[in-house]
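A quick write-up on the structure given underneath.
A single protein chain has been omitted from the complex, and every remaining protein chain is retained in its original position.
Letters A and B mark the chains as written, and numbering starts fresh at 1 in each.
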Amino acid sequence: MIRFEPRGPVPVSRVLSVLVAAAVAALLLAAIPMAFAGLSVFGAYGLMVKGAFGSMFAFTEMLTRATPLILTGLAAAVAFRAKLWNIGAEGQLYAGAMAAVAVGTGAFGGPSLFLIPLVILAGALAGGLVMLGPTLLKTRLGVDEVVTTLLLNFIILLFVQMMLEGPMKDPMGMGWPQSEPILDEAALPKLMARMRIHWGLIIALVASLGVYFMLKRTVWGFEIRAVGENAAAARHSGIPVTATFVRVGLISGALAGLAGVGEVAGLKGYLTADLSPGFGYSGIVVAMLAGLSPVGVIIAALFIASIFVGADSMSRATGVSNYLADLMVAMSLLCVLVAGLFLRFKIRLVGAPAAKETAK
Amino acid sequence: MTAPVQEAALALRLDGITKRFGALTANGDVSLDLRSGEILALLGENGAGKTTLMNILFGHYVADEGQVLVNSGNGSLTELEPGSPHAALEAGIGMVHQHFTLAENLSALDNILLGTQSLATLSTARAPARAKLEDLMARSGLTVSLDARISQLSVGEKQRVEILKALYRDARVLVLDEPTAVLTPQESETLFATLKTLADDGLGIIFISHKLAEVIASSHRVAVLRGGCKVADLPTASCDQRKLAELMVGHEIVETIRTEKEAGRSLFVLKRIFAGQGRDALQDVDLDLKSGEILGIAGVSGNGQTTFAKVISGLEPIVSGEMLLEDQPLTHVDARKMIDIGLARIPEDRHHDGIVGAMSVSENLAIESIRKPENQSFGLLRFAAIRERARSLIKAYDIRCQSEDSPARLLSGGNIQKIVLARTLETMPKVVLAAQPSRGLDVGATSDVHKRLLAARDRGAGVILISEDLDELMRLSDRIAVIHRGKLSEANPTEMLDRSTLGLRMAGHDGEEAA
Partner (left out) sequence: MIEILDILLSANFWAAALRIATPLIFGVIGALICERAGVLNLGIEGIFTAGAMAGWMAVWLGAGLWGGVFVAACAGALFGLIHAILTVPLGLSQHVSGIGVTLFATSLSYFIYRTALPDVSSPPRIDAFQPLDIPVLSELPFIGPALFQQTPLTFLALFLVVATAYVLYRTPLGLAIRAVGDNPSAVESQGLSVYAIRIGTVVAGSAIMALGGAFLTMSAFDAFFFGMVNGRGWICIALTVFASWRPGKALIGALLFGAFDAFQVRLQTEVGSFIPGQIFLMMPYLFSIAALIVVARRADYPRALLVPYFRGQR
């Protein structure tokens, strides 16, 4: 029988090693579907590594893919810290992208110095506002935010399709449902010539540090942590719980919105309804792999991005379905969940049923 | 109580039970016998290991060493399978936990029936069960309405359902954990009369208690636990309260002394307050708290105390009525505002409402004042100041922790309560609301809480003390009011009250003549 005993404070090194172990376990488990698809397992891993790190191009592609994942990962991490279950980063990402397109395709003119901040601000605001609804429904009426944010993802995607076939449709788009391109002055500059990597990455890194700083060193962060760990005690101690949820919701939605800005204004240049291959959902995995730490999100996003880019490349080389990447990401989440037990409890094999100790 | 059982058959034997939780030894080599028809009191203060021992008996825990032997009906003792409540029930052991184990969404009948039929059975046999229970209720006097949902029953009724659960399964041994903690004195007497009847029918009964009077009055034999070990096992007839008290605590008890003191002016006033809903709603509550007094509020749990505490804590809006602090009406209150105007609140459930377990001791000490300038400037936390203040509070209030950075959840209940006391009382509040402040604490921690409350009173604060422990109330309070079904009685000076008067009021009998 397994027995769990609660742990005291956990050293950072242990947290890191457990999380890394989870990631490695997920990679190893992926050997099963690989073998099922008839791949030589070592060859496939080799192709994946080459695909993500094998060249400057591969590496920058991986970083490009990590950019939105850092932001959606942060969106999930900061919300989950307050136990606000925002599963709607996918929808908020599209809202951010739509807002960026709305202000960045010619509605306003001017220099980059004006347009780029405008596009960023609009996207963040749109993402935040989308999350405001579910947050208020939760705090005012007690409506579960998990379901509302999930359902909003579908509604927003349909709304994007509607806009792309209607008011936002590019008249020069040869009938394709896509938006007009973002003005050059409003686009996020590339970081390297001939590569797709763009300033969105810098925004994502700055956002990570910002969220880290906020959680660690500010009153808001203190209140977010208190509400997340024990909302009843926080309320009893005079912390404005509702206001904290609203604040977290706005921040989380804004971060997801920024991911959308990066994708349209940094990478694609215009909006389509297939802008995101599930960055919002992968963000949840990133956040969990990072142990909800804002700085850890960067590393976790790089890991997940390597899987995606590596598996894509491997899939092109071998013809095996690239749903393998999604599968590996999902397995990472399950592995890290189980691994989390090793942080919260000392796990012992004993001849007795689990009896959880309560401090007397 | 006399009539000790002579040579009745042994019903149960605990043999050398040892149980450790990490470094803590909850039970050390405890052996205990119980005969059929005997009422055994298991006496000890909070944390002495009584509940752990009974949880081992009932299979919630598994002992590290030792075994439980039960008379399986044929006279011989057989070992009970450890760690299985199912086996304990099969062997005829019934347990009434301190926190009732009832599903609130089911009827009393369904709670009793739960687990008595194989889960593969295609239909619940309610009719025969009802017949058996009607018979049991008639014989034992434990009447409840079988079809009522548990959520609609009073505490006393729930306890009767718990006992019926055991009797329905033909228990030969009945264990009750602190059965009188939630009852009025009169209800307690009825309960013990019932237990006496059951014992005369051959049931072996163990009740856990830390109340000396009821142990003396209602048991045949008493076993005393201290620090996890059995320190005495005596016929009750050979004991008196003083002797038991010393055995229980291990040294002579120094009682907290309340010195007489003239109460001051009117400080905190409630006028015709209505709030909350359901069983716990407040109905037309008036209160006039003077400075420099402790006003006790007695009552059986679930009569509005929770709503009362929430209203004063600023967590529950009042439907109608008025709250005044120093003659200033309080409107649109919330927790923050109550703290800011000088109201200290010690919550009833300190783990749930008092601390954020995952945050550090220093953060928990600062949580109520986190927006005050001493803790932050421009929204940035002032770490050095927060930790500095934490260190001085840890010292002043003798909070035992590894450091101010340890997570608060690792502390013991008494030390968690000290965190709450330190952060609320340190601000020199005008009013202190203490809800069940010593519940679950051992003698040392309890006496510390009492000293702090008396100190607050002596420097002129008004203290409202909500408690279910009449002894605590009568020792500390200058005046006592009783809450019943959301109505608060007039507060009378403690000297004019006795236990039975309070008990009658707690049960809802208006004691006009009592004042």
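FYI, a contact is a pair of C-beta atoms (placed from the backbone, for glycine too) under 8 Å apart; a residue touches a chain by one contact, two chains touch by 3 or more.
The shown structure was predicted, so the numbers you read here are calculated from the model rather than taken from an experiment.
When you scan B:E65, B:E104, B:E374 or B:D458 for touch with the missing chain, the hit is B:E104. Residues touching the missing chain, restricted to subunit A, are 4, 33, 36-37, 80, 85, 87, 137, 141-144, 146-148, 150-155, 158-159, 161-162, 165-166, 281, 284-285, 288, 319-321, 323-324, 326-327, 329-331, 333-334, 337-338, 340-341, 353-356, 358 (touch as defined at the top).
Against the chain not shown here, subunit B presents residues 55, 58, 60-61, 84-90, 95, 97, 99, 101-106, 110-111, 113-124, 165.
Throughout what follows, only the chains that are shown with their structure count from here on.
Our note on geometry: subunit A versus subunit B, Cα centroid distance of 46 Å, whole angstroms. Here subunit B touches subunit A in the complex through residues 21-22, 24, 26, 46-47, 60-62, 82-83, 313-315, 334-336, 338-340, 345, 347, 352-359, 363, 367-368, 370-371, 375-376, 379-381, 383, 405-407, 409-413, going by the rule given at the top. The touching residues of subunit A, counted against subunit B in their complex, run 5-6, 8-9, 217-223, 225-226, 229-230, 232-240, 352-353, 355, 357, 359-360.
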